[in-house]
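One structure is given below, encoded as structure tokens.
Of the protein chains in this complex, all but one are displayed in their positions.
Moving on to chain A:
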Amino acid sequence: MSAHPGPRARLAGGLLFWYAVLGGAVAWAVHLLAGWGVDELTCASGSDHIGGVPLRAAVGAAVALPALATVGALLAAVLLWRRTHPPSEGEDRSVGRGRLLAVVGFWSNLLFLTIIVLGGVALLVLPPCQR
């Protein structure tokens, strides 16, 4: 945070930063809507295939891809945390703020990852259309 980066690097840094903080939350929202929507709509139509793909695989993708995205966000949060840690004397207050968001991002990504993985476990044990 010492040298002033160019606008491109700033944009990339900014995107990475928000990915680290909110990536897990967004991934989980996508997982929930996609998993639930695909499962319920397909079952309601009385089939267990969706466009030729087995339903289980489609729902599996709605679990695995968001889970991977969340793992990425988790790593980004760790990176952010290490960059803003340890606190130095006379630091800029944006470093303190960055560290707060890094910690918040880290724990929330972990939490969302847990939720998604629990959904994945359910997928392993439950037939997709059982009521």
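In the analysis below, contacts are C-beta pairs under 8 Å (C-beta built on N, C-alpha and C of every residue); 3 or more make two chains touch, one makes a residue touch a chain; residues count from 1.
Following the convention adopted for this analysis, contacts and distances are computed from a predicted model.
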Candidate names "1,2-phenylacetyl-CoA epoxidase subunit B", "Septum site-determining protein MinD", "Phosphate transport system permease protein PstA" or "Cytochrome c oxidase subunit 1"; UniProt protein name, chain not shown: "Cytochrome c oxidase subunit 1"
Hidden partner chain, touching residue among A:15, A:57 or A:100: A:100
Footprint left on chain A by the chain that the document does not show: 25, 28-29, 31-32, 35-36, 39-40, 43, 59, 93-94, 96-97, 99-101, 103-104, 107-108, 111, 114-116, 118-119, 122-123, 126-131
